[in-house]
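Removed: one protein chain of the complex. Kept in place: all other protein chains.
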Amino acid sequence: MKHPLVKIEGVYKDYQLPKKYLFQKAPVFRALHGITLELNKGTSFGIVGESGCGKSTLARIVMALDKPTSGKVFFDGRDLFNMPARDLRHLRRNFQMVFQDPYGSLNPRKNILGIVAEPLDTLKEKLSFAQKKERVGQILAEVGLNSSDTDKFPHEFSGGQRQRIAIARALITRPALIVADESVSALDVSVQAQVLNLMMDLQEKYNLTYMFISHDLSVVEYVTDQIAVIYMGQIVEQGTTKVLFQNPIHPYTQTLLRAVPDVNPLNRKKKNKDIIPLFEKTKESCPFLDRCTRATKTCVKNAPELLGEEGHLVACFNAD
Amino acid sequence: MVLLQVQDLSVTLQTAHGPQEVISHINFSMNAGEKLGIVGESGCGKSITALALMSLLPPDSKINGKVILEGLDIATLNSREICSIRGNRIGIIFQEPMTALNPVKQIGAQVSESIYLHTKLNQKQALERVIELMDKVGLPVNRFPLNLYPHQLSGGQRQRVMIAMAIACNPDILIADEPTTALDVTVQEQILNLIRDLADSTGMALVMISHDLGVIAQTAENVMVMYTGNVVEMGSTVDVFQNMQHPYTHGLFSAIPHVGSSAQPGKKRLTSIPGQVPELHLRPNGCNFANRCPRASNICREKEPMATRVSDHHQVWCYHPLNREDKK
Partner (left out) sequence: MFKTLAELLRHGLKNWSFVIGGTISLLFFMVAFLSYFWTPYSVEDINISERLLKPSAEYLLGTDHFGRDILSMLIMGAKNSVIVAFVAIGIGIGCGVPLGLTAAAKKGWIDEFIMRFNDLTFAFPALISAIMITAILGPGSVNSIIAIGIFNIPVFARVTRGAALSIWKREFILAARSAGKGPFKISIEHILPNISSMLIVQATIQFALGILAEAGLSYLGLGTQPPMPSWGKMLNEAQTFMHFAPQLAIYPGAAIALTVLGLNLFGDGLRDVLDPKLRRSR
């Protein structure tokens, strides 16, 4: 059996918070709690969660821009955090990232050629300037821009175009994996559609694997084959997109789906009743305890594990 | 009773490419307690419209037309007179609560600011009012003391503070400019419910500005669709969303992925509107949408369309509006 392209095994990430007193040990914030995932080649995996849930932290760890406190990440079978720095640098051509902010992710002082060609510097084979320019021109055409725009600067482009430039930069080394961290969240609706279509076309053409991080459920549903829902650093539900949207089990997933405003004005939603927490949360409790309508005594004393059949895993004691 | 009448409103801003008309000949009216949604993408002028209503435009801008609030044309007021309108009769909530709140001022002080400006309440009465407001917006003082600073609150909580500030003096109109765009979806639901409930209970009129069609559908009873400074379609939300006539409105709808799409078979592809929104100084003649419109003809490129009445509560500005039969 072929191994998955990306294997995330028991990744924990802790951050040190500022000390309250001089002689106190610095308190620790656990951003990621034992994340285990597998991404298969050619698929789109969605990571869904709200702000602060740890999805961007996960993205950075998968891109080896941050080290996990414990746990491993395997890319194509190789342990990313257990290899010499030089090897990692050369391996980077195989995974690239597209960021959220089309205005912040491009260096305003560099022209498009410099920006898009940057990942080429990490390739083992050194390319000449002419070769770089040609390759950049090709990639720009593929993402729907003019190959002659190489001399222009980011501020001469709109948000959607800049995101295309960011995609071009991510594609230029022909990576196998692209991590899209809220890549369309900052775009207008019609531009978002164009960029999503582009990404899906490119995936088909190059058999790309996407790790698609977003808080926008409708976008994730459209683009991904599998989804993991993250709440406070833990996966609470995971499965194929179709199954998860048809039959969301975890109370958090259900809350998220119910909260998306319906475009049909005749479907005025009934208000979610205000949640009165039934129990006090402790360190061992389920993280969703204070927002859950189905909480029971078990949920206070233990945090549920991610269990279920193949295709749909849930971390809940009271799964329907 | 007609509360607000906007007549032939146009705003010209100074840009790097010279003076540009960012909104052109906008007409609409609002009754007391009405909820109006303004929807459009970046650069359509929806935020400028909101700022124009409050006369908060940059000093080198020009405003033409009338903004009549209960008989008073506020566009003609001088800066001292308009101050008695802002915060008092019209309140506004902005998109980014962190930058819209003063980071070095306590939240209690910020909420009481407009109370002291526009009412004659003494300190004790003002404090009571602040406590009342904070309770109304879901930040009771026993859990959220008034001496907290904005950075000690979450995004949703800060937005609640902004709402408290905006409604402090019981304004006739509350303008919400993309109030939930920067918030998580579950927090968005809470904030939208809060705004709606407040509007219902106080009889305030609401102008909800958003690029999110879902937000507009769930909040506004009437809607205005804007594109590059023009209103392209306007009417009751039900009429416009169920029987959309303008190709741009239709394009927007088709471009958004809808929850439940994974249940549909077949290869997924979003219908995107070709091209992109033109920059202000590069707008084409005639209908601004013509160069991206699948239904455009010669007249579209020559002359801007006039309003066509679709029904009692529905107008569209298009030479080739969609009919029921045209739409799949």
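Chains here go by letter, A and B, matching the order in which they are written, and residues are numbered from 1 within each.
Here is the rule we use: a residue touches a chain if its C-beta (ideal position, glycine included) is under 8 Å from a C-beta of that chain, and two chains touch if they have at least 3 such contacts.
Keep in mind that this is a model prediction, so the values were computed, not measured.
With touch defined as in the header, list the contact partners of the absent chain among those displayed.
A
Specify the residue from the set A:Leu32, A:Ile47, A:Met63 or A:Leu244 that touches the hidden chain.
A:Met63
Per the definition of touch given earlier, which of A:Cys53, A:Leu106, A:Leu171 or A:Met211 contacts the omitted chain?
If we include the chain that is not displayed, A:Leu106 is the one touching it.
One chain isn't shown here. Among A:Glu118, A:Asp201, A:Asp225 or A:Asp290, which residue touches it?
Missing-chain contact among the listed residues: A:Glu118.
In the complete assembly, which of A:Arg30, A:Arg89 or A:Lys242 touches the absent chain?
Once the missing chain is taken into account, the touching residue is A:Arg89.
Could you please point out the chain A residues that touch the chain left off the display?
Chain A touches the missing chain through residues 60, 63, 65, 89-90, 92-93, 95-97, 99-101, 103-110, 115, 118-119, 121-122, 155, 166, 169.
Here is the rule we go by: only the chains that are shown with their structure count from here on.
What does chain B use to touch chain A in their complex?
The touching residues are 41-42, 155, 184-189, 192-193, 211-215, 217-218, 237-238, 241-242, 251-253, 255-263, 268-273, 276-277.
So in the complex, the part of chain A that touches chain B is made up of which residues?
Touching chain B from chain A are residues 50-51, 158-161, 188-194, 196-197, 200, 215-219, 221-222, 241-242, 245-246, 255-266, 268-269, 271-272.
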